[in-house]
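And then chain A:
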Amino acid sequence: MSDSRAPILDAIRRSLRRGALPAEEAAACEARLANHARNPVPARATSLPPRERIALFVRMAEAVNATLTRVKRPEDVPAAVADYLAQFNLPPRLVRAPDPALDALPWSARPLLETRRGVAERTDLVGVTGCFAAVAETGTLMLHSGAAGPTRNNFLPDTHIAVVRAGQVVATYEDGWDRLREAHRGDGFAMPRTVNFITGPSRTADIEQKIELGAHGPRRLHIVLIDDGEAA
Partner candidate 1 sequence: MKATSRAFKSNARRALGDPQLQRAMTNLRSGFAARRAVAVSQLPEWEALREAAVAIKRHTLAHLDFYLEAFERRVVERGGAVHWCRDAAEANATVLAICRRLGARTVTKGKSMIGEEMGLNDYLEANGVAPVETDLGEYIIQIRHEPPSHIIAPAVHLVKEQIAQSFRETHRDLDPARQLKDARQMCDEARAVLRPRFLAADVGITGANFLVAETGSSIIVTNEGNGDLTQTLPKAHVVLASLEKVVPTLEDATTILRLLARSATGQEFSTYTTVSTGPRRPDDADGPGEYHVVLLDNGRSALLGGEFEDMLRCIRCAACLNHCPVYQAIGGQSYGWVYPGPMGAVLTPSLIGIEEAGHLPNASTFCGRCEEVCPMKIPLPKMMRHWREREFQRHLPPRPYRLGLAVWAFFARRPALYRPAADLAARLLGALGRARGRFRALPLAAGWTRTRDLPAPEGRSFMSLWAARRAARPAP
Partner candidate 2 sequence: MPPSKPRVALFVTCLVDLFRPSVGFAAVKLLEEAGCTVEVPRAQSCCGQPAYNSGDRRDAQAIARTVIAAFAGFDYVVAPSGSCAGMLKVHYPALFADDPATAAQARALAERSHELISFLVDVMKVERVGARYDGVATYHDSCSGLRELGVKTQPRKLLASVAGLTLKELRDCEVCCGFGGTFAVKYGDISDKIVAEKAEAIRESGADTLLAGDMGCLLNMAGKLERAGDRTKVRHVAEVLAGIAGPAIGEPGGDA
């Protein structure tokens, strides 16, 4: 904690022409934090029933250069991943996040696909992760750090494949935050170290305003959507 704390707070109060906040006003601000009320939310996604919400998610994700494959069952995921890599002539090797959702998948059904479970390294060209939620409003994936989610797995590999279940598709970011709070309710909502909202592959327009994919993060983002009829 730095020593200029008091002078800075004093300077703020002097400019606002008051002393410390009176008790009732402070309580009101505390309540505002505790209630975390929503501000106006665009109707784009909120007005949609689940099937259309998923369709919106797919449309928005593809509009930002993500690609997407739908499968009907979790068991179909490894095949979908293998096929994707073959389609782009990528070597059949990947690192998958130590995520129980991914552990449950039958990777051994595709023996030619080499999968390593763990934290991504510089040499990993392809990374597979799960996700926490998928936001239909803008085709955005919501992932967070933890034992099951090394953050670097979302950024180091050249190709990022994210496995999403239909039940994870929510309408808005606010819905995502509510789900995260719900998931952590036991421990008084301690945020994870990192929450990543990912909308398409990495890009830059820093050279003459021309958009190029794959600046530092993955140049390819592929989503495998398990559309098993489960709705959010």
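Note that in this section a residue touches a chain if its C-beta (ideal position, glycine included) is under 8 Å from a C-beta of that chain, and two chains touch if they have at least 3 such contacts; residues count from 1.
Inclusion criterion for the candidates: all candidates are chains of the complex that A comes from, given by their letters.
Owing to the predicted nature of the structure, the values given are computational and were not obtained by experimental measurement.
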Every option in 1 or 2 belongs to the complex, but the one touching chain A is number 1
Going by the contact rule set out above, which residues of chain A touch candidate 1 in the complex?
1-5, 7-9, 11-17, 20-21, 25-26, 29-30, 32-33, 36-44, 60, 64, 97-98, 119, 122, 137-140, 145-152, 154-156, 173-174, 177, 189-210, 212, 214-218
